[in-house]
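In this view, the complex is presented without one of its protein chains, the others remaining in place.
First chain written, first letter: the chains are A and B, and each begins at residue 1.
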Amino acid sequence: MIGIGRFGRMLLIGVPFFWLALFFLLPLWIVVKISLAESVIGIPPYTPLVTHGVSGLKFHATLANFALLVHDQLYLRAYFGSLGNAAVATVLCLLLGYPIAYAIARTRGRRRQVLLFLVMLPFWTSFLIRVYAWIAILAPNGILNELLTGLGLISEPLPLLNNQFSVELGLVYSYLPFMILPVYGSLSALDESLLEAAADLGARPVPVFFEVILPLTVPGIAAGSLLVLIPAIGEFVIPDLLGGPDTLMIGKVLWDEFFNNRDWPVASAVTVVLVAVLAIPILFAQRFLERGRIA
Amino acid sequence: MALLEIVGASKHFGATAAVDGVSLSVERGDFFALLGPSGCGKTTLLRVIAGFETPDRGHILIDGIDVTASPPYARPVNMMFQSYALFPHMDVAANIAFGLRQEGMDRRRIAGRVDEMLALVQMAGYERRRPHELSGGQRQRVALARSLAKMPKLLLLDEPLAALDRKLRAETRLELIGIQERIGTTFLVVTHDQEEALSMASRVSVMNRGRLVQTGAPSEIYDRPNSRFVADFVGEINLFEGELTAEFNSLALAVAGLEKLVPLPPGANLPSGVAVTVAVRPEKMRLYRVSPTGFAVPATVSSVVYMGGGSIIHLLTGGGRTLKACLAGTAVGSFARDEAIWVGWSAEDSIVLSE
Partner (left out) sequence: MAVLLLGFAFLYAPIGLLVLYSFNASRLVTVWAGFSTRWYGELARNEGFRAAALTSFEVATFAATIALVLGTLAGFSMSRFSRFRGRTIFGFALLAPLVVPEVILGLSLLLLFVSCENWIGWPSRGIPTITVAHAMFGACFVSVLVRAQLAGFDRALEEAALDLGARPSTVLVRITLPGISPALISGWLLAFTLSLDDLVVASFVTGPSATTLPMAVFSSVRLGVSPEVNALATLFLGLVFVLVALAFWLTAREERRRHTA
């Protein structure tokens, strides 16, 4: 930018950088620090890392928390459970979201804008409320069961709530717009003359889709998948409200460990491992988002 | 039987008729050009032939078979797109092989045909390259190879030389003619550049506002235009409108702004009093320092523009008419601005236009 000068440039970059460093990077570092501490009763409920003793500075660091993670089945199952649920949700979002994005990309003119607005609108309304709405629908005495019973299709209410099914449904429902928008972005950037050329060369509609459209929308699919997968792994609200006793997701474990057990060091260790696991997909996401693909 | 027969085709977009009752036949082996200004409907007509648009009325027949209702992938027609439309996620070989794979050709034959096509466009060795690694001219060759790979009965080319610089244009022109002669496919080129059309095609059809105005050999279009539009669109022209009057037992034209009556070419058989237009090409104008024995009008030189191979001289008559003359080489030294000279032409070189 012309005329801003060196000081101005430092300020422009520095102010937000400082804010993020202070409120995002520093907290993560503190999490690492506390994951190496011991849990105690008190405020704060953990031991300090460095103490001034008579003989100078002493380090108290322990890997006990991490050891607990490896040994206790609960955590491993929660990690894998989260990964599994998130992966299934991502695939379902893709299968549902791609056709919707495709249909929107095929509409012309102003209607497209309206449709995109309608896709985005649920995302802007309260996440919590939308999840809550599903409780009302899926409960044993909820709308869906009452409807099916009333129509005479079932004699006993279906167990639709507080199980894997409702958790997946909730995940897909909440994250669907995150898949639709990047895929739509890729589709709308597609050069129509490529599709015409393919048809001209003898390709019927189905081969045109698989050989031309799909390969060229891989960036959108990848971006959408990352935008669904990563947050879904650590999702808390959905497993808490819609999940059952056998729903083990790491976000919920983290919350329980923190609020119910008041074991901050273990919670921190869980977080450190989770961030380490997510680091790779996040770096991938950064690559894609750098190319300005997100809406 | 003509290879391509278009019978009464019309295509409307909203209230406008992009193509209005066009009938055309293209013979096997022709190098045919569809020439016209932007918006005349030539691209729409091309897309109708290719199958991307369905005409509201009329029929398209290829080798006697009515393909009007056939989708693009079922027609024995292939198109070379103006933007080339190479698939960015496939290499050169895969691009060329695409159409062949769609018809289920076996792999070995495909590989052979791809090599053949690359040799034809002199791009052998470029099989593994991606489109974004190629220059504009190279991309065009690949696009051409891809569109010829299936040996279509008819090849459509959409403004093939538009994106090339002048030198490349001249080379490519010759190459296209050579390729067409070698493989014998019927070519149909759509262009707004009359130089392109006249130099490449064996037959040209001029189009304006959705209608075909004149069809014929390039020399016919140039030397004997049938209307003001064709005369003006193809090449430079001087147009004189006026009324026919009888003078000394022969007809001549009284034109506003010219002191003398313009002679008509021999064989013009029209009654006196009729309004006609006479057209004369600038290269047929002769410039004289003194009044010559034949027909000439006095004028002053208003500008001399040197174009490299020749010069365009604009002249202004006493009556306020502008004339264009074209001389070979540089005329910058010979004629100065505001110089008074005489401009004449022979009556045989003029063309009578009724519309």
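Side notes on the structure shown:
The rule we apply is simple: a contact is a pair of C-beta atoms (placed from the backbone, for glycine too) under 8 Å apart; a residue touches a chain by one contact, two chains touch by 3 or more.
Quantities reported herein were computed from a predicted structural model and do not represent experimental measurements.
In the whole complex the chain that is left out makes contact with A. Within the complete assembly, A:Ala133 is the residue of A:Val40, A:Ala133 or A:Ala189 that touches the hidden chain. Among the residues A:Leu74, A:Ala87 or A:Ile100, only A:Ile100 touches the chain that is left out of the figure. The residue from A:Val91, A:Leu190 or A:Leu241 that touches the chain not shown here is A:Leu241. Although one chain is hidden here, its contacts on chain A can still be listed: residues 1-4, 9, 12-13, 15-17, 19-21, 23-28, 30-31, 34, 44, 96, 99-100, 102-104, 106, 113, 115, 117-122, 124-130, 132-137, 139, 141-143, 146, 173, 176, 226-227, 230-231, 233-237, 241, 251, 254-255, 258, 264, 267-268, 271, 274-275, 278, 282-283, 285-286, 289-290, 292, 294.
One rule holds in what follows: only the chains that are shown with their structure count from here on.
Per-chain CA centroids place chain A at a distance of 59 Å from chain B. On the side of chain B, the complex with chain A involves touching residues 50-52, 71-73, 77-79, 81, 83, 85, 87-89, 98-99, 102-103, 146-147, 150. On the side of chain A, the complex with chain B involves touching residues 191, 193-194, 196-204, 207, 211-212, 215-216.
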